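All protein chains but one are shown at their positions in the complex.
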Amino acid sequence: MPNNTEKTYVRSHEPVFWGLFGAGGMLTAFFTPVMILITGLLIPLGIIDKQHFSYEKINAFATSWYGAAIVLVLVALPLWHTLHRIFHGLHDLGVHRGRDWQQVICYGFAFAVSVFVFTLLLQMF
Amino acid sequence: MSKRNPYIRKLPMDWWMKQLFYTKYMIREGSSVFVTLYSLILAWGVFRLSQGEVAFNGWLDALQSPFAILLHIIMLILALYHTITWFSLAPKAADLWVKGKKLDEKVIIAAHYCTFVVVTVFCLLIITL
Partner (left out) sequence: MSELTVEIDILRYRPELDSEPFTQTFEVPYTPELSVLEALQYIKDHLDSSISFRWSCRMAICGSCGMMVNGVPKLGCKVFLRDYYPKKVSLEPLANFPIERDLVVVMDDFIQKLESVKPYIIPGENKCLSEGPYQQTPEQMAKYKQYSMCINCGLCYAACPQYALDKKFTGPAALALLARYNRDSRDNGEAQRMKIVNQEEGVWGCTFVGYCSVVCPKDVDPAAAIQLLKVESSKDYLIGMFKPD
């Protein structure tokens, strides 16, 4: 059926979330494996000496302006990627009820953790 | 009179288990649950760091438990799965043309893996400096 009357098109705001998803996905693809390897395996298993991950060293890094920015990006940005996927994954799994609330909870969670980490870094400054 | 009566099949809830391609897609999407978990562990680490040396060392000690090690191994595998799938799909979102020809997908994928190796080695070096 051809539509003779011009349809009204509603612009989606998805580009905002997709942009964050893409940036986070890129970061996760390149950095997360080596980060897990270092903080989760090499340091705890003592393969890399603990002194390389000492309080003094990490604290000095996280309280420098560039270090704080790096920590914030490495911790928070992947969440904007993963919660975007979780939000769409719920749809794939057939959880159709309350899509609005699912969206608020998913992206709200990423936002809350981002603010949490940002505040911590700010107060440590 | 029309004898038409189109039959609409229902999509089963477990549609993604019935075809390997869809299952791999769901694992790809599911990897994000574990990456989320890892980000939360790190966020918790920043929190403990802000509380001082004793708290931070407590966080480091907690990471040494066998459960934490096992969890990190699982997270590492899924993070790598994300990396592999991300790189394999990356050329589709790139529209790079060189001398009137579309850049070969293999070149883009190879460039991603090279960067990945450089990043990994760089991070390992910087932590041990």
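Letters are used for the chains, namely A and B, taken in the order the chains are written, and counting of residues starts over at 1 for each.
By definition in this document, a contact is a pair of C-beta atoms (placed from the backbone, for glycine too) under 8 Å apart; a residue touches a chain by one contact, two chains touch by 3 or more.
Since the structure is predicted, the reported quantities are computational estimates derived from the model, not experimental observations.
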| item | value |
| --- | --- |
| Chains in view touching the one left out | A, B |
| Footprint left on chain B by the chain that the document does not show | 3-9, 11, 15-16, 18-19, 21-22, 25, 29, 89, 91-93, 95, 97, 100-102 |
| Residues belonging to chain A that touch the chain removed from view | 1-3, 7, 9-16, 18-19, 88, 91-92, 94 |
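Operating definition for what follows: only the chains that are shown with their structure count from here on.
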| item | value |
| --- | --- |
| Distance between chain centroids, defined by C-alpha means - chain A, chain B (Å) | 12 |
| Chain A-facing residues of chain B, complex | 13, 16, 26, 29-30, 32-33, 35-36, 38-43, 45-47, 49-50, 52-53, 56-57, 60, 63-64, 68-69, 71-73, 75-76, 79-80, 82-83, 86-87, 93, 112, 115-116, 119-120, 123-124, 127-128 |
| In the complex with chain B, residue positions of chain A that touch it | 22, 25-26, 28-41, 43-45, 48, 50, 52-53, 55, 58-59, 62, 71, 74-76, 78-79, 81-83, 85-86, 88-89, 92-94, 113, 116-117, 120-121, 123-124 |
